[in-house]
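This part shows subunit A:
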Amino acid sequence: MEMSSLLNWVTFLPALGALVLLAIPRTETQLVKSWGLLVSLITFLASIPLFIMFDGNSAAMQFTTQMDWIPAIGASYHVGIDGLSILLYVLTTFIMPLAIFASWNSITERVKEYMIAMLILESAMLGVFISLDLILFYLFWEAMLIPMYLLIGVWGGKRRIYAALKFVVYTMVGSVLMLVAIVFLYILNNTYTGAYSFDLMAIMNLKISFSAQIWLFLAFALAFAIKVPMFPFHTWLPDAHVEAPTAGSVILAGVLLKMGTYGLLRFNLTLFPQAWEYFTPLFLWLGVIGILYGAWVAMVQTDIKKLVAYSSVSHLGFIILGMFAMTVTSMQGGILQMVNHGVSSGALFLAVGMIYERRHTREISEFGGVTRVMPVFSAFFLIICLSSLGLPGTNGFVGEFLILVGSYGNYPVFTIVATVGIIFAAAYLLWMFRRVMFGPLTEKNKSLTDLDGREIAIMIPVILMIFWIGVYPSTFTAKTEKTVEALIEKANKAKAEMVIEGRKPILSDFLGE
Partner candidate 1 sequence: MHDFIWIIPLMPLLGAIINGLFGHILKGKAGFIASVAVLISFLYTVRAFFIVMDGTIIHNELFTWIQAGDFTAGAAVLVDQLSIVMMLVVTGVGFLIHVYSNGYMHGDRTVGKFFSYLNLFLFSMLMLVMGDNLLLLYLGWEGVGVCSYLLIGYFYEKESASKAGLKAFLANRVGDFGFAIGIFIIFSTIGTITYAGIEGQVDKLMAAGVVTSAALLLFMGACGKSAQFPLYIWLPDAMEGPTPVSALIHAATMVTAGVYMVARLSFLFVRSDVAMMVIVIIGTFTALFAATMALVNNDIKRVLAYSTISQLGYMFIGVGVGAFAAGVFHLMTHAFFKALLFLGAGAVMHSLADETDIRKMGNLYGKIKITALTFIMAWLAISGIPPFSGFFSKDEILAHAFLYSPLVWVFGAIGAFLTAFYMSRLVFLTFFGESRVEPEVEKHIHENPPVMTIPLMVLAVLSVVGGLIGIPAGLAYLWGGENHFANFLSPVFANAASYSEPHHISHALEYGLMAASILIALGGIYLAYLMYIKKAMDPDAIANRFSGAYKVLSNKYYVDEGVEAGILNPIVRFSQWLWHFVDTRVIDGFVNSAGKIVWLLSLIARRVQTGYVQHYASVMVVGVILILAYYIFR
Partner candidate 2 sequence: MGTLSIPLHYFLILAAVLFGLGVIGVITRRNAIVIFMSIELMLNAVNLTFVAFSNYLNNVEGHIFVFMVMVVAAAEVAVGLAIIVAIFRLRETVHVDDIRLLKW
Partner candidate 3 sequence: MAIEEILFWFFAVAAVAGGLGVVLHPNPIKSALFLVMTFFALAGEYILLMGHFVAIVHIAVYAGAIMVLFLFVIMLLNVPEETRQGGVWGAMRYVALGLFVFLSFQLSYFGFQDFFGDKQQLVKETEIGTVESIGMSLFSEYVLPFEIASILLITAMVGAIYLSKSKLIIEESKKKKAVEKEDH
């Protein structure tokens, strides 16, 4: 089957699965659940040939399809995949079956709507990663919002409505400005080339004036910064995680946060290289503050899920550092770290979900000495924690180390401050691990049962992935090598031509080197 049609098939398979679900009666919860799992598994298996056939040593878009969608305003269905999106694409298909399987018996009411929402969410996320048309991207970006909103709002915890609303409003603020920027780009493209088109490839080689770039860059950056989440815009994440059901948190942490960083690379860097250069110090500051802020606040959390949520803020701070350091090593480390964070913190949420299912509480003080009664779980949980804090030999280390090594060359001061982050990463994770798993076995936890077959089946692929990336990362870094090189080379070329009308960028004086 031709690769590009396979890409379309894999993207829209979950949505088709959701349609079929409509036919299944509401009462057949078992059938509904197994169908959902089956569809997501097939999607994953179908995405593997995509990963394998993806040609590592070409930076161009692969498996592309371009069709007219709204000819009147020049919007086309233009999709394709390159080094940036291939890893995240497969990560999404990898995490979805785990998330669905994890919510096997934790979701009891309205199972059918739940499964439909999950499958549509998957299609929307896959769509975001492959769309190369601005309006198509925006469509998938918003379409992803609704099922996630329902997931948090309907099946969430006590304060779910507040959290869901906060999640929607935060994202909407960003994406509304992005829409304005998209339309501005659309007009700009029209004035230069006369053609009406939202196509990213066409807009990419536009000569946008520096002042316009500044404004456009900020509009896009705000939408993605909220999604990442970067330091000042992160307060929606802990609420969303605490209130979301387990599967919701896994997807939220596993894939949704990567939308932000992916967006920054795909749009901000390729379309506005000069503005990217101009704002680098600011984003480095925010990234590093995010690392320390996330780590410190995570340390004092009493709720495990909130702790992991803040840890995500810290981990993504590393990714931001890696991206803005603009060396091939750090960028590749950043992209790999996106996958690692997806696997590690996704696994963390799965684990937290498992003990939540047993004890229905997430307060750390409620636990103690759980290893005594759940040794297998303790082993898995330990490996996941170690991978999350970046122990060499696990996936976390490879990504983090590459980021730091790569960015030291250009920004030594920022890197040193970021490396302090790895100390606190160990602090909050292992301190939580000690208070939950070690210490004397408290009365309440005596009755806990260890993991059953289903839960082990969820954990094993994650552990394998952790060690695979840890020990032999080049299967993944090889895929992104050429694209990253091309990206950075293009950015540097643009930077060279950057003629700032005589005045030195004020911002970077104040902030960084």
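Assume a residue touches a chain if its C-beta (ideal position, glycine included) is under 8 Å from a C-beta of that chain, and two chains touch if they have at least 3 such contacts; residues count from 1.
How these were chosen: all candidates are chains of the complex that A comes from, given by their letters.
Just so we're clear, the structure is a prediction, and the values are computed from it rather than from any experiment.
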- request: Using the touch rule from the top, find which candidate among 1, 2 or 3 meets subunit A in this complex.
  value: 1
- line: Per the touch rule, the subunit A residues reaching candidate 1 in their complex are 166, 232, 235, 293, 296-297, 299-301, 327-329, 331-333, 336, 369, 371-372, 375, 379, 386, 391-393, 397-398, 401-402, 404-406, 408-409, 412, 415-416, 419-420, 422-423, 426-427, 430-431, 434, 437-441, 471-474, 477, 481, 484-485
